[in-house]
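Only a single protein chain was left out; the remaining protein chains are all shown in position.
== chain A ==
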Amino acid sequence: MTTPFYVSPAQAMQDRAEYARKGIARGRSLVVLQYADGIVFVGENPSRALHKFSEIYDRIGFAAAGKYNEYENLRIGGVRYADLRGYTYDRDDVTARGLANVYAQTLGTIFSSAAEKPYEVELVVAEVGATSDGDQIYRLPHDGSIVDEHGSVAVGGSAEQISTFLDQRHREGMSLAEALKLAVQALSNQPNGADREIPADRLEVAVLDRTRPQQRKFKRIVGRQLVRLLEADGAASAPTDAPSDTEESEGGEK
C-alpha cells in the first residue's frame, strides 16, 4: 500500500488557485463600467450564441470570464435563485448583494473542497439603482471572495492591465457612447503597446439602463445601434444619445 505524498494545505490551495487563475487568464477579458444612465458591459466575443453577459433579474446583470460551461451553470443557478426569491417574496427583494453572496458561497465551497475541481471563472454581478449612487458592482474571483467595485471593473486574461487603464480614464457621468468607446479602447490595448482594432461584430455589448421604462432594465445593444454608438462623436453625443426606447429588432429581445 502506498502512502499519499504529503502536501501542505497552503501548497494545495496555492496550486488550486494557480490552476483556476490560469484557466481564467485563457479567456478574453471583459469590462463593466458605470455611465450616466446605468451600467454597460463590454467584451470581445466572436460568438453570437454563447453570451458572456446576461440578465438575471429586473435590475441585475451578470458577466463572466473563464470556462463557458462552468459560468453558464452559475448563471442559470442565479436566474433560478432570483426568480424563486422574487416569486416567494417580492420582485424588490431580489438584490445583487444577496446574489453575490450566494455566488461567493458557492464558489468558495467548491474552491476549498478537495473533492471538486475549482471553477475557472471570475464573475461580475451588477445592479443598477435609481440614481448612479445606487449602482452596485461586485466582482467575484474564483476563490469565493467578493470585491465591491466602483466606476469600472475588468475580469479575464489581462484584467489587471485593463483595470489600470480604466481607472486612469473613467470618470463619473460619462455618456453611453463615451463609456463604450473607453471600454473598447481598454480591451484593444495590448500589453506590448501595439493596439489592435476590434470590429463591432466581434463585440458583445449590453446595458442595464435605468431610464428604460420597462421593469426589466437589461438590454443587449446589437447591430446598427452598436455601430451608431461606436461612431458617435464622443463630445457631441450627450446622454440624449443613450438609446432607451429604440428597440432594435435584431436579437434585442430582452
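Assorted remarks:
By definition in this document, a residue touches a chain if its C-beta (ideal position, glycine included) is under 8 Å from a C-beta of that chain, and two chains touch if they have at least 3 such contacts; residues count from 1.
One rule holds for everything that comes next: contacts and distances are computed from a predicted model.
Per its UniProt entry, the chain excluded from the display bears the name "Proteasome subunit beta", taken from "Peptide/nickel transport system permease protein", "Amino acid/amide ABC transporter membrane protein 1, HAAT family", "FtsW/RodA/SpoVE family cell cycle protein" or "Proteasome subunit beta".
Checked against the full complex, the one of A:Val79, A:Ile198 or A:Ala232 touching the unshown chain is A:Val79. Of the listed residues A:Ala20, A:Ile56, A:Val128 or A:Ala177, the one in contact with the hidden chain in the full complex is A:Ile56.
Seen from chain A, the chain kept out of the figure touches residues 51, 54-56, 73-74, 76-77, 79-81, 83-88, 101-103, 105-106, 108-110, 216, 247, 253-254.
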